[in-house]
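Missing here: one protein chain of the complex. Every other protein chain is in place.
Take a look at chain A:
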């Protein structure tokens, strides 16, 4: 291959018209279409083709296919157009409505899920005694699979498990964490936060690394309280990071709790811990209703699109502030 390229002088001469001082062989600086042999010109396409093919065929095309599916029927009506029947059925299904309600609950809990790692990151940044250790300990559950985390918490949250044992020692009556429809969803979200806050913590710390420490020192010299430092120095300087954590935490809640739900509650008790992703899986894999599942997928995608667009708007606003 290098042999084909053994005429750099010719190419340099060609490029020399635009730039006489340097003889750059690089296509990058040339405003004209790339010169050189055919193989060389095709090289970028050869390098990028497999990736483009895979992403188009196995990511974007299925998305269109899925939206299309959602307007066709299941079972006997397989393949025929049924209009919005699937969506009508979907929103009439109490399980799916529970799933949407739980999404609402996640949105409400989102600030807590962001504030916890944010506060911890602040303390670590301010060099609490032992901050290095905390950082690596807190991050560690984030590398465990939700399935493993779920299995472990099945043991811990069992009615006769360690948590209830500890509570009873403190004089609190035991709670049926995973068996009580009013409690189970909170228990699962709590475990999800336990398992993922380290991820957000690391993102926050990366944001802190860009902070000008002179500002903090100045605030300290002025005798500002910690709350004031957080409110007036840290939050305004870290808006981008905070927004990023908000969005990734939300997306994480919408798309990476399947393992926990599958292992800890299987959507129960009484369907109280359904989320859209779990609903999709049940309809596709267990109920053999792929078209209905596709409709649920489309709804989930719209929810995520709203989250994503919100991020872009917020980021642009923050960009203007800068």
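General observations
In this section, a residue touches a chain if its C-beta (ideal position, glycine included) is under 8 Å from a C-beta of that chain, and two chains touch if they have at least 3 such contacts; residues count from 1.
We adopt the following convention: contacts and distances are computed from a predicted model.
Look at the chain that isn't drawn here: its UniProt entry, checked against "Carbohydrate ABC transporter permease", "Cell shape-determining protein MreC", "Lactate utilization protein" or "Transketolase", names it "Carbohydrate ABC transporter permease". When the whole complex is considered, the residue among A:95, A:156 or A:211 that touches the unshown chain is A:156. Contact with the chain not shown here comes from a single listed residue; of A:87, A:186 or A:258, that residue is A:258.
Although one chain is not drawn, the whole complex shows that of A:107, A:175 or A:219 it is A:219 that touches it. Check A:84, A:137, A:167 or A:287 against the missing chain and you find that the one touching it is A:137.
Counting the whole complex, the residues of chain A in touch with the unshown chain are 1-2, 4-6, 8, 24-28, 30, 33-34, 39-40, 43-45, 47-48, 50-52, 54-63, 65-66, 69, 120, 123, 126-130, 133-141, 143-149, 151-156, 162, 165, 194, 198-199, 202-203, 205-207, 210, 219-226, 229, 241, 244-245, 248, 251, 254-255, 258-259, 262-263, 276-277, 280-281, 284-285, 290, 293-294, 297-298, 300-301, 304-305, 308.
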